[in-house]
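Okay, so here's the structure we're looking at.
Just one protein chain is left out here, and the rest sit where they should.
Order of writing sets the chain letters: A, B and C. Residues in each chain are counted from 1.
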Amino acid sequence: MSTVTRVSDLSRREIRSSLREGSLLLHLGPFAQLISGSSDPLIDFLQDTYRDCQVELFPSDVTDVHLNLRAPNILRKFFRPQVVPDPGFEVPAVPLPIEMAPLAFEMGLNLSVALKCCRFVTIHAGVVADKDGAILMSAESGSGKSTLTAALLERGYRLFSDEFALVGLGDAVLQPYPRPISLKEETIPIVRELAGDEWISPIVKGSPKGDIAYRRARRSDIDQSHKQAKAKLILFPEFEPGMRPYKRRLNTAEAILRLIPASTNFGLLGEQAYLAITRLFDDAVAYELSYGSTEQSLSLIDEALQERDDHAA
Amino acid sequence: MAAGPITDDMKWRSSSDGYIATEFDDTYLVFVKASAETHFLNFLSFGIVTETESVAQTATELAMNLRRRFELTDEELTQELVSLTLSELDDTGLIWPETV
Amino acid sequence: MHEIIQFIMDESVTDLPENSTVKSVGKSANVDHSAARRNLLKLGVAGMPMVLTLKASARQLAISQLNCVIVLPSRMRILVDSDGNAWSGTRNISYDASKGGYKLSDIQKFKDHRNTREFTGGLPNSLTPSACSSYSYGGGQDDCDDDSGGKGDDDDYDYYYDADFENASSDLDLLMQASSNTYADGIEAGYSSKDDDDDDDCEEPTHIDCGYYFTTLRRNREIRPGDFIDGSVWDLRGDDGLFVALSLQYACGVSETGWPGISCIVSILTYLRQNGGSNACPPY
Partner (left out) sequence: MIMQRKALKQIVGLKPLPEKVLKRIKLMIFADAHHVLGQMAAALTGAHEGKINDVFDNALLRTAHDHRMLHFEMNRLERALEGTEITPILLKGAAYVARDLKAAQGRRVSDIDILVREEELDQVEKLLMQAGWKADQETDNEYDQEYYRQWMHELPPMRHGKRGTIIDVHHLLLPRTARYKIGIDQMIDGARTIEASALKTFCPADVFIHSAIHAFADGAFDNPVRGFIEHYYLFQDLNESDRKDLCVRAEQVGAEKPVGLAVWCVGFLFSDENAQKMAKNMKKPMLFWLLRWALISKAMDGLTSPLAKALLYIRSHYLRMPMRLLVPHLTRKAIQWRPMSRKPVDLPLP
């Protein structure tokens, strides 16, 4: 009785009633996510930004994540609709105005993966891949990771994730989780330029993180989200306007030392996580990059790939 | 800070089953399985770990053996530094007094 | 910590004791390393740790999560009472030591103003002023005068207090010393003093120098909530700590809208959750 379709195949009424019932099941990479809490801004967002994603109006099986977008449970003096993400465990949830439901939705999914996923080593990183393997970019917020991820998509890479590298326990293979790329403030026009206007979601204005927009995952990214990849390049990018382009090859230990802290569940998984992170370097080489523009970062990556190939040959 | 009382006659042990180490440039990235913590050890602290693996030793014995192994004099590798490093290592669970 | 590691890397060269459990990377060949090692030992004697621990939790995330800075977009004033309630707004509260402290009507106006945010309870003891004792309530003997000198409107006072506020608030700290009764007791004592043999025939006091703490945070003040993290728990102190405490109440779902720096606070809360801090939200 339950069928998997794309969001774009569903009517607004169907989505609304499924969200109300709390029975909307969103399939993304290795996770099945049950979403509840209907609001117009969320439906708009799903229809726009998740249009190509696989969903079920009624779940055919149990799920990894239950995300409830509900009203904040506080007594308020003035009534104004608000929303908080509730992933089923206690999280610091900021009540957001209902127009920011998309943000609450994205935050809720991120929290669920960061804090509750144990089946993969989760590393705060952007990941893209081509037929030769994956590029993992681990960086702090504001270091240009999202822009770089978006730029690599235009170079023929497919999107794995903008937020989390999911590293398989045991085989250290990277798992796609093609969620939309989150763009903040000044990166929005840059990516709009790169990707084209039709790939950018409407802007959520005045959020706690400033203006936010999303670059949608492409249908091809979503349809290949079962295809895993081995890492070929591990990057620690740093963007600062006007910076001279620079790259430095890191030895394995130094790279491990920088990846461990970027993992949200390393301590939780212990030895399995250490071994998986170590195994990433069976095929991958690591670089630290700094650059002042997207073009520079792309040519640094080309150089790094060339060096890696030369070394292998 | 040590992980418990330390006396001079304590003999220290370690086991290579308890950790995974990666070496680079005379420094060791050491993952401790029991605590799931990762530490950086230099040649001295890692030397203490490997030295105590085969036979339990007091701080004094350790200092002597390490000087021999690394070709260092009493002044270069002081007893005090060995004891200090022992208490740092004690905190990681990489080494322990033999009865524990 | 990174600098220390980098330093160790730079200072040391290679030699490996025989050990089958060690995977070696980046090893350079047969360099005379003994000088570097001796150097390292000297540093050890001087107090450099021989073991460094990588915080085995999202440290890099933590760095970005904890390092955030909140810059206050406008001046903010905060009033705290001894019950751990707080009010934040922009109005001033006049303080006149000769009349016995803060003007009670200003306190009331501050609390009542439509732009004031109220936080009901939940401040940690470290940020809460002591309650008034029956005796410390009120101020000097002549505080029965009506406040003719203090009739100027709030804005007149802004300038003066902004310039001088640092001193005023540290004086206040001294005034807010231990006492056991609650503020409410103090008020009652004040009212009931009609009948006693007090020299003054005052109807009711106009100023108060206890039971409240009031402070002004200037525009563009930089607050680093990460400074108040001790391991995985909050250690809130001072005016910045007070601001953080109120931000936490907001972020944890108590207040309404428009509080500066909330994303910074949220990122820290997330960090604390990741690191097992069980008391990230108030009570701390």
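By our rule, a contact is a pair of C-beta atoms (placed from the backbone, for glycine too) under 8 Å apart; a residue touches a chain by one contact, two chains touch by 3 or more.
Since the structure is predicted, the reported quantities are computational estimates derived from the model, not experimental observations.
Residues 1-5, 7, 34-36, 90-91, 93, 96-97, 99-100 of subunit B touch the missing chain (whole complex, contact as defined above).
Touching the omitted chain from subunit A are residues 2, 21-23, 30, 32, 34, 36-37, 58-64, 66-68, 70, 73-75, 86, 88-90, 116-119, 267-270.
Rule of thumb we're sticking to: only the chains that are shown with their structure count from here on.
Taken as a contact graph, the chains are fully connected, with every chain touching every other chain.
The distance from the centre of subunit A to the centre of subunit C, each centre being the mean of the chain's C-alpha atoms, comes to 35 Å. One simple way to say how far apart two chains are is to compare their mean CA positions; for subunit A and subunit B this gives 42 Å. Between subunit B and subunit C the centroid-to-centroid distance comes to 42 Å (mean Cα coordinates, whole Å).
Subunit C has residues 5, 9, 23, 25-26, 54, 56 in contact with two or more other chains.
Looking at subunit A, residues 251-254, 257, 260, 266-267, 278 sit in touch with two or more other chains.
Those residues of subunit A whose C-beta lies close enough to touch subunit B in the complex are 251-254, 256-257, 260, 266-267, 269-271, 274-275, 278. Contacts from subunit C toward subunit B in the complex involve residues 5, 8-9, 12-17, 19-28, 33-34, 36-38, 40-41, 44-45, 49-54, 56. Within the complex, the subunit B residues that touch subunit C are 16, 19-28, 35-47, 50, 69-72, 76-78, 80-81, 84-85, 88-89, 91-92.
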